[in-house]
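Quick one: structure below, then a few questions.
Omission of a single protein chain aside, the complex is shown with its protein chains in their original locations.
Think of it as A and B in the order they're written, each chain with its own count starting at 1.
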Amino acid sequence: MLRTPRPPLIHRSPMPGLGLTMGITITMLSLVVLLPIGALLAKGASFGLGNMWDVVNRERVWAALFLSFRLSFLAACFNLVFGVILAWVLTRYRFPGRRLLDAAVDLPFALPTAVAGIALTALYAPNGAFGALAKELGVKIAYTEWGILIALIFVGLPFVTRTVQPVVEEIDREVEEASATLGASRLHTLRRVIWPMLAPAALTGFALALARAVGEYGSVIFIAGNIPLSTEIAPLLIVIQLEEFNYDAAAAIGIAMLLISFAMLLVINLIQIWSRRRIGHV
Amino acid sequence: MHIDIDEISKQFGATAALHPVSLAIPSGALVALLGPSGSGKTTLLRILGGLEFPSSGRVLFDGQDATHLSVQDRRAGFVFQSYALFRHMTVFDNIAYGLTARPRATRPEKAEIARRVTRLLDLIQLPHIGARFPSQLSGGQRQRVALARALAIEPRMLLLDEPFGALDAKVRKELRQGLRDIHDTTGLTTVFVTHDQEEAMELADLVVVMSMGRIEQIGRPQDIRARPASDFVRDFITV
């Protein structure tokens, strides 16, 4: 039987700079990212699985994780719908102010989270412009779950729009026309032809927005009440443990959040593989 | 179905894509719109299909005014230059699309749809590719699937935009005969756009030579060859 030889680890190439660029890449990646993450995992290992579980398995931690997840999911859902609409409007329609809106979508990427946090709080606090309005309607926004939700929507805003926009741009108009010549109404075309093309990108954006929201800290802590069991988010618990120099507990919660992030990263990759298989591109 | 084009013009902003043109297409004919790019041939085809609307003039189907008939109601089987197959659907679903898109009242039953799709796959001589996705097909196969999809809605006419444009020479020749065969079996009035004079002359019953938004000559291939109506036509068909 003939065995196919294993491909070499690195193919020979006439390109210069292999040693240098590989060295810089691996060294910096290790020093800045991999070793610190390794230190977290090592801390967890030395603390022990049972002990870590005891830290995480407390009402206050569960409440914080559940709150972070539930609100991040809701915020990502909102951004999925709003982001797809935004992507469609910004690429398909021409109207005055379109470029301004297009640039504004990226503000949550560019604005420091602490600035976003205090700005949103100023607006939605009971004495703020929108907060006062809501108060008259009997709704409290800042220092409640609503406030957290608004902050999480803000930080996740650009993801869906920016992943969907290039796909909308690429849609072949002839495909939409083909659907119409076959007798399909515009709504049918949107549902059966256009949405399936956008869905993989939209879901990727959704997962990215979700992952970002779950770990978000800066923009949330100002507008959240930070009351244990009610408006306390998971990242805040880590900060609290660290301020008490309780490194083991901080590591336990940190590892729990890291695992959640990895799971989401995996989901994002699976979505992309799935979409590549189905329609031959992302 | 016979088609009458009555003084159709089309403006895109300040530029005229079509000067008023008139053309009568007899029922069951196989017509080529022949011309260089920018001659207005594709615009005219898209006006017939309801994808563009004329700036002035009328389109008549069997003597009835169809100028403002919506694209959905025209039942024009349209084959696009890029084929415009739905990438996320199988070949089967692509062909069935026009039937499943119908409102419930007029939609055939599932079994009936499957029967019709199978028949169309046989017609294009690709009986076993129903489960594949467009990305898994060759260029020639895609073109035939696009044709089958257009035929599935039982169209009143067949409109094809550069149907062989994206194919290599060998496949072109095969598919030309394929289109001729399908035209002869279905008897549909068929209009196709091409910039290739050999293709037009070999395939069509009637050739319409266009240039700069005007019709230069209408005639049977042999008549156009024998008596070109203008210098442009003579130059264009003797390339």
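Throughout what follows, a residue touches a chain if its C-beta (ideal position, glycine included) is under 8 Å from a C-beta of that chain, and two chains touch if they have at least 3 such contacts.
Methods note: contacts and distances are computed from a predicted model.
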item: Which of "Sulfate ABC transporter permease subunit CysW", "3-methyl-2-oxobutanoate dehydrogenase (2-methylpropanoyl-transferring)", "ATP-binding cassette domain-containing protein" or "NPCBM-associated, NEW3 domain of alpha-galactosidase" matches, in UniProt, the chain that is not displayed; value: "Sulfate ABC transporter permease subunit CysW"
item: Options A:53, A:195, A:247 or A:274, residue touching the unrepresented chain; value: A:247
item: Options A:86, A:142, A:160 or A:271, residue touching the unrepresented chain; value: A:86
item: Residue touching the undisplayed chain, where the options are A:147, A:200 or A:235; value: A:235
item: Residue in contact with the excluded chain [from A:28, A:49 or A:227]; value: A:28
item: Interface with the unshown chain - residue positions in chain B; value: 50-58, 65, 67-68, 71
item: Absent-chain interface as seen on chain A, which is shown; value: 7, 9-11, 13-18, 20-22, 24-25, 28-29, 32-40, 42-43, 82, 85-86, 88-91, 93, 95, 97, 99, 101-116, 118-120, 122-123, 128-130, 150, 153-154, 157, 162-163, 165-166, 169, 173, 176-177, 180-181, 186, 211, 214-218, 222, 235, 238-239, 242, 247, 250-251, 254, 257-258, 261-262, 264-265, 269
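The rule is simple: only the chains that are shown with their structure count from here on.
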item: Rounded Å distance between chain A and chain B, as computed from the means of their C-alpha atoms; value: 47
item: Chain A contact footprint on chain B (complex, rising order); value: 49-51, 71-78, 80-82, 84-89, 97-98, 101-102, 133, 135, 149-150, 152-153
item: For the chain A and chain B complex, residues of the former touching the latter; value: 172, 174-175, 177-185, 188, 192-193, 196-197, 278-280
